[in-house]
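Missing here: one protein chain of the complex. Every other protein chain is in place.
Letters A and B mark the chains as written, and numbering starts fresh at 1 in each.
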Amino acid sequence: MSVLKALVQALGSGGVRVVDLTQTLSEDFPTIVLPPEFGPSAPVRIERISRYDAAGPAWYWNNLSFGEHTGTHFDAPAHWFTGRDRPLGTVDTLPVGHMVAPACVIDCSAGSAADDDFLLTREMVEAWEAEHGLVPDGAWVLMRSDWSKRTGADYANLRDDGAHTPGPDAGCIRWLVEERGILGFGTETIGTDAGQGGHFDPPFPAHHFLHGAGRYGLQCLTNLHLLPPVGAVLMTAPLKVHEGSGSPLRVLAMVEDNA
Amino acid sequence: MVLAVPVTVPYARHSTKPAQWWAARALKALADGAGMSHRDFDGLSVSSFSLAPDSTVGLTQHFGLSPRYIEFLPLGGVSGVAALRRAARAVQAGDAGVVACIGADGNAPQSFRRSLENFSRASQDAVYPYGAGGPNVSFALIAQAFMADTGLTRADIGRLAVAQRANAGLNPEALLRAPLTLDAYLGARPIAPPIHLFDCVMPCAGAEGFLVMREEAAKAQGLPFVRLAGSIERYNAFPEDPVMLRGGWARDVDVLWSQAGMGPQDMDLVQTYDDYPFVSAMQFADLGFCARGDLKDFLAARDFTVAGDLPHNTSGGQLSVGQAGCAGGFIGLVEAIRQLTGVAGARQVAEAKRALVSGFGMIVFDRGLSSAAVVLEAA
Partner (left out) sequence: MTRKKSNPLLRTRRPLLPPGARSRSAHLLTAAAARGDFVLPCCAGCGRFLWPMAEGCPACLSEVGVKAAPQGARVISATTAEVPAAPYFRERAPWRVGLVQMEAGPQAVVHLHPAAQAGDKVVLRLVLDRAGQAVLNAGPEGGEMSDPQWQAMVADPRDRRVLITDARHVCALPLAQGLAKAGAVTIHCGLPEAWKPFPGRAALQAVPGVRIVPLDVISDRSVADAATDMAGRVEIVVNTADLPRPGGLLGPVAQVEARAMAETVQMGLLRLARAFGPALAGRGADGDKGGVAWVNVLSVFARAHPPGWAGYAAAHAAALALSHALRADLAAGGVRLVTVLTGPTEDGWFQTVDPPKVTARALADAILKALTNGLEEVAVGDVAKDLLARLEENPKAVERELAQGGLTG
């Protein structure tokens, strides 16, 4: 039996389930907050054109507008200065083969619950590898923090000195990129970096090392608790925006029972 | 100059007919009464508030006339006297032979209120926005000042209204004929104190008219007529008065009586402009029947009914017959012609030879701007 035929059968029988890792794209979902001297991202806006009314009696549609980095979204290499010279670094040129890839899920929920500024370290990943095997080349590493179960102000978790959300430390992300050859890094928070990542060395190390190596970021993911540590396959196709640095997208995971 | 053929198109409280219809009925009555074709009237003077978009010129074609003199005089309470004075000068100067003078207005249920909105710019800017739209509130403010100045009470003034209603009882065409007692007058619903219900006229539809011509013409046509003995007309007579305690008659009264060669004591009947009875009281004083300070005694001493010693507004006046827009400026004049030509029927004043008719109009907020009067004499 062909692989695809087997996949379709498995999807039909429930042997393979599709899990939605996407937050609803809505106007009140928090977005990244930068110091105000920098240009802000446009928020998500949904403006009704018509809904079976005088503006369109039989049809319903909206005008959408948003920044490239709103909602559950994809960061392309060109998003960061370190990735500016990478070939195929914008979403319109992205190799489509990268849009279907395996994922490793590292459960940091306990640590994140205890510490808003929880940092994922190389040691923690190595401990995870001891149990689940090495992170394979070309895989997504998803940092499960259960942060997506928070909402509103708790989710953004802004204080006087900025956001306080978990993320990887600089050494960890550099090691994952350089030693494990990961395809990208995904988080449940706003940003692949920790909320205080701007104070790390280098600043925003996940952005720095991932995109500098032509790798990708996924953020504002949800439902990571429904994924197995290994075995899930992610489908991550951002909008084909001309020279886009990223885009909101629907992130789906295929999960095989008893994998 | 003489006046002949007094006509009244019987009034209606409300009418589906426009002013043009009422004017046409009056014109036909004038032609019928004169025994002439209306095409033989070579002068046409029309007074109306509700003729728009027409004026007199449009009516000439509408009614098939080819006059060489026309006049449009939407002057309210002085319309009749003003029409008479201009027509008489035109005939005197040879500009016309027979002038038909008509006051006519329609009245739909909401047209009175709407006409208030367009009454005058001063009213639009400075009266209507104050809940003082329509004449009642403005006249209440004037009446209060006038009564304070003269010492008149509502009971003094009410005598005029009661007498007029008695007169109306003799006029089958009056809209309000039910007897009115002084108690009922005093006990009436307040509208804007001191103005109460029976101080107010009832807006209605109707038309009045008469002919002006030379005496010889009237005689040749075999028409009963009355002579014009004297007349005055004045606008904005006392601009310095803070509020209207006197009308323009006070400024011109001596001219009137000297023109006429008569005095108030010679009058067999008086037709004042009675949009409110206190305004009639003001006219008695200003036209020399008594000093303003003596009005209280004057009103108490005289009997204003048809059979009384000073018959006043013998048809019932506007207070009882109704106020048909600009026809209200004609009602007293037409009634006086009727009385002096002896055709007033049940309300005929005995031995009526001389009459005073006065007009008043264009209320702003603190005064009426127009005043006029004529003295008529039987042939």
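The rule is short, and it goes like this: a residue touches a chain if its C-beta (ideal position, glycine included) is under 8 Å from a C-beta of that chain, and two chains touch if they have at least 3 such contacts.
In this text the structure is predicted, and so the values were computed from the model without any measurement.
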Residue among B:140, B:256 or B:357 that touches the chain left out of view: B:140
Candidate in contact with the missing chain, chosen from B:148, B:186 or B:220: B:148
Touching residues (missing chain, whole complex) on chain B: 113, 116-117, 121-122, 124-134, 136-138, 140-142, 144-145, 148, 189-195, 239, 242-243, 365-366
Residue numbers in chain A that touch the chain omitted from display: 26-28, 30, 33, 36-40, 42-43, 45-48, 151-153, 155-156, 158-160
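Just so we're on the same page, only the chains that are shown with their structure count from here on.
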Distance from chain B to chain A - Cα centre to Cα centre, in angstrom: 92
